[in-house]
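In what follows, a structure is listed as structure tokens, so that the remarks can point back to it.
Up next, chain A:
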Amino acid sequence: MNSTSEFVTSEFVTGNVSLADVLPQMILMPLIAFVSGLLMILMYRKIAARLQRRVGPPFFQPVYDIVKLYGKKTQISHGLIHDIGIVVAVGGYVAAVILLPIPGMDGIADKGGIITLSYVLMVPSLGLALGVGQCANPNGSIGISRALTAMLAYDIPFIIVVFGVATHYQSTSLVGMINYQQTHQWGIFEMPLLAAAGLFTLQGMMGKHPFEIYVAPAEIATGPMVEMSGKYMGGLFVMQSFQFYVASVLYASLFLGGGSNWFEFLLKIFFVVEIPIFISFLFPRYRTEDMVRIMWKWPVMIALIGIAFVM
Partner candidate 1 sequence: MKCDEINAWLDALLSEINEIEVTRKSERRVRVDVPASSLPALLELLKGKASYVHLSAISCVDWPDDEEFELVYHCWSYEAKSLLSAHTRIPRNSSEEFAHYVSVYDIYKPAAFFERDIYEMFGVYFESSPYMEKFILTEWNGPPPMRKDFNAEAYVNDTFSWADYHPQWLQDIEEEGGGIAIRPEDIRL
Partner candidate 2 sequence: MSKLGNIPVNAQDGKKRTNPLAGVFDELVQFCQSRSMFMLHYCTGCGAIELPPAMTSRFDMERLGIQPMVTPRQADILLVTGYVSVKTLKRVILTYEQMQSPKYVIGICSCTVNGGMYWQSYATAKVLNEYLPVDVYIAGCMPRPEAVIEGMRRLMRNIEDGKGNAWKDYFQRYDYYLGNQQHLFGNDWQTPTDIIGEARHYGLESEETYGEHTKILEQHQQPLEPYKMRIKL
Partner candidate 3 sequence: MDNIVLLVVLPLLAAFLMPVVARSSEVLARTLGLSVLFISIAIILNVWNQSGQIDSQAVSIAIGGFLPPLGINFYVDQISLFFALAVPVMVLLFWPWNRSTSIREYSLMMLLTASASGLILSGDLFNIYVFYELLAIASYSLVAIQGRAAAVAASFRYLLMGSVGSVMMLLGIAIIYTQTGTLNLAHLSLLAPEKLNNILGLGSFALILTGMGVKAELFPVNSWVPEVYGSVSSNLAALMAGLLSKLAVIVIVRLLILLFPQPEALQLMAVLGIMGVITGELVAWRAKDFVRMLSFSSIGQLGLVFLAFSIPGEMGMMAGIAIVLHHMVVKPALFMLATGWRGSLENLSGVARRSPFAVLLFIVLILSLLGIPPLPGFWAKYLLMVGLSSQDGSIYTLGMFIVPVAMIIEIAYLFRLVMIMYRKEGDEAAVNNPDIKVAPQSHSKWGLAIAASVAAMLIAIVLQLQPASDKLVSLASQLSDRNQYISTVFPQIHTVRMQSIK
């Protein structure tokens, strides 16, 4: 245990959070997340286009898409659960970003910690899964069954990484971890193996190539999204932007010391999200079982070795 003496405590932990403090953050944090997420999606599409020697979409393309989808005149619903699924999928991420500290705003990060966060992150998936289930489309169900399998695949290395990090900092509080890194050293330097494994799982978490078998447009008609039209699809686009944001901020908070100011913070999260994007367009798609196999082999191995160094 190399950091027992430097026991992470946070002044936020014991302090009581009052609603008045949190309220503006509750509005601002999702907004920031949404805007950054849109930019990340733009970046994703731009990088894709450039890698394929294309021009790529205009700057506001993600906005156009979302506005168009919400502006659809007709849209179909397969029932209440279909609607609620989308609400939960978006709402779960809204809740999750409030649990993620960003410069100057901690939200309620110290009320949950990283374990809670990783489980809150499952809420949108579950909500979406329920919604897709009611669409009564087997393509959707197959997609969800693959998505849940994918979650099983990448969550195991992810959770090992989380364990390693939490053990290293002797804390589950993200605020505490960030403070520690800012005063000492970034996690990526103290735990390079865990950081590498974390990057690997990040790839799976973002649900892009090469781990996007569960949307597989040509085979199962985009899986979970098969029956999504108009605002339903729009909700998923919003959710995707949150997804990018959460994954990158989480990684930045665990290994790159969060951000002491906004510039640094944004630089880090865009940098983090860039790596998986590049990787995703350089590789073809894995089948489900191959994804499980690769996720349970390499990142798990790396992370376990990493833990052995940390313990």
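Everything below uses one rule, namely that a residue touches a chain if its C-beta (ideal position, glycine included) is under 8 Å from a C-beta of that chain, and two chains touch if they have at least 3 such contacts; residues count from 1.
Inclusion criterion for the candidates: all candidates are chains of the complex that A comes from, given by their letters.
Please read these numbers as outputs of a predicted model, since none were measured by experiment.
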item	value
From 1, 2 or 3, the one in contact with chain A within this complex	2
Touching residues on chain A, where the partner in the complex is candidate 2	45, 49, 52-58, 60-61, 63-65, 67-68, 71-76, 78-80, 217-218, 221-222, 225-230, 233
